[in-house]
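Of the protein chains in this complex, all but one are displayed in their positions.
This part shows chain A:
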């Protein structure tokens, strides 16, 4: 019963879907934290206590203070089997080559990190020339920089450019200074590496180490040391994971849709055959089982094909993800078991889900239909279908309202996505009911033109509403998705930028250029108001979790108050933010002025501070304010992120100057770029899919319409007229789908805009990326026209004299 020709469409759709799912899950499974090269030789690593924050915030662990570090190192080094216990100190140090920051690989965090020379032992770094650093002012650098031992080099540090002399070269990234120098630049320590004696068992050492460290840290061995990977890598990987998860989920969702419409179409085309089976004695259930069986075979075959293609593509995609910044450079593709198993199951499951509704319809085919030639469809839409569609639209509407009123952006975005899924599904289900009126509406302004062809097109599209709907459905889905997601991302980005720019009261802003931040010297040169961010940890026994990380901003109170338009003081006075023990808190911290407030700083020291002022929560772009000097004292590697200046100045080394709207727009530029790439990727996946689905359905439809078209040809139409007819028909159907999809997405976007405007407190413009929308519709249109014109052209090539219907009764 299984016809290869008929199953090709569903097979292709399933195969593409499983390809995406397989590639995405293989990549997902491969994205595991890598043990940093720098710690590769330390079989056991002791890590400082985790920060009490959600794992997707990528805050570094709470460091140990100098005294704790010294105590731990002493006791760990004494353990049997431990050859050496080395505290790993990391600070900001970026060598300047030819007066500019050396950009060997800008994204690699370790390229602008400095360490103590002892750390070289943890990574097994080899000194390829010269000697280790022994005194202040001596440094060992990466030989890839092209410097020789003995030459002077300028290191950009948090204080400013510093003169050093190269004493040696190593075969790895980063700079290494004498251990005493490292201890002053990085007083807080987050990891102690244990180099084991030959033959020592890491697990036994780890157990002993756990006894020493207790609750004051964790002991890691083997792959678990991946937890020590650079936080930026972890973050990048997390973003990649989101991308892959979303791609896999979207691919699954879209595949079910596309395959469902393919099956629906196959069943509609086979009514006669199914009716015949019913007439010779097949029960409804048998017909249904047959349709399921076919779907299972097609799904399994498509799944295996997809798995093979996806497995082959995974390494290529992996490289692409690294290049675009969705995965860290340490990312490698491996072949795990579970993605393979998942992909194998995905094909049949997707197929069976998709065929569900088609099988119901197939089982309802009446035996008499074998005797009818009727190609005109009757009863375009069932009551159950209308009810389902109405329910979905109602749910989508309710979720849209939820989007508009949600408090948090992330929640709102989720609501929006679900809302659109529901609306799209609803619109697809209702499409046959809407097609007729929509065609009438579309033809109203162009009642006259078109002549006979116009008449045939309109009649065809509005009579065969099921066919029209099943071709329009993928277009609807694709366009709705593209418009909504692209519009949402663009509108959100614009809204946040508008909100940010609105808060700042300054002429220009100095930001880092090819460096992670600005040094003190650079800040001093600008004479502006600087923000010096650092991470501090709060451990309030009354409010868990312990070690809650907070972003503290070191500021000069007068300048900050002048530059920050949103600042509203609730209690106390900002001017008292001075000395070495004061802090300004937001209202949500629930503290009053003069209350004590203890924090652990980047150097691991716990300091008791005094609250001098309370401001509203949206006053400050961080969690609390400290005097700039306090931040500097406790975090020698803290770098300034932003300097507000009144007038345009020449930016110092490693900095550039931008105006406020420019700054607001680019503040999250790296992230926005990733998000936009991600968006385009998702749109490309769904658009490609939608277009394939449209082409698929049209190709199948073309086969069934040959007889019809021959009749039209016999009635006197030229070949060109017939081709023009099918082309116009497809174009009209694509247009209908695009209109419906656009309308659905527009509803979603309006509710998102309302939500954003409420949050940002400023009017938000709806930004629609017309190029993306145009591209998506154009792609569908192009494939639709090709898929209908080409087979028609081929099938009409022989003379039209053959029997038009096959059987003359």
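Criterion: a residue touches a chain if its C-beta (ideal position, glycine included) is under 8 Å from a C-beta of that chain, and two chains touch if they have at least 3 such contacts; residues count from 1.
The working rule: contacts and distances are computed from a predicted model.
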Q: Pick, from "Sugar ABC transporter permease", "Transcriptional regulator", "Sporulation and spore germination" or "ABC transport system ATP-binding protein", the protein name that UniProt gives for the chain of this complex that is not shown.
A: "ABC transport system ATP-binding protein"
(Q) Just to verify: which one of A:249, A:320, A:368 or A:558 makes contact with the chain not shown? (A) A:368
**Q.** Omitted-chain contact residue, chosen from A:172, A:284, A:397 or A:559
**A.** A:284
**Q.** Residues from chain A at the interface with the omitted partner, ascending
**A.** 1-3, 273, 276-286, 366-368, 370-372, 807-809
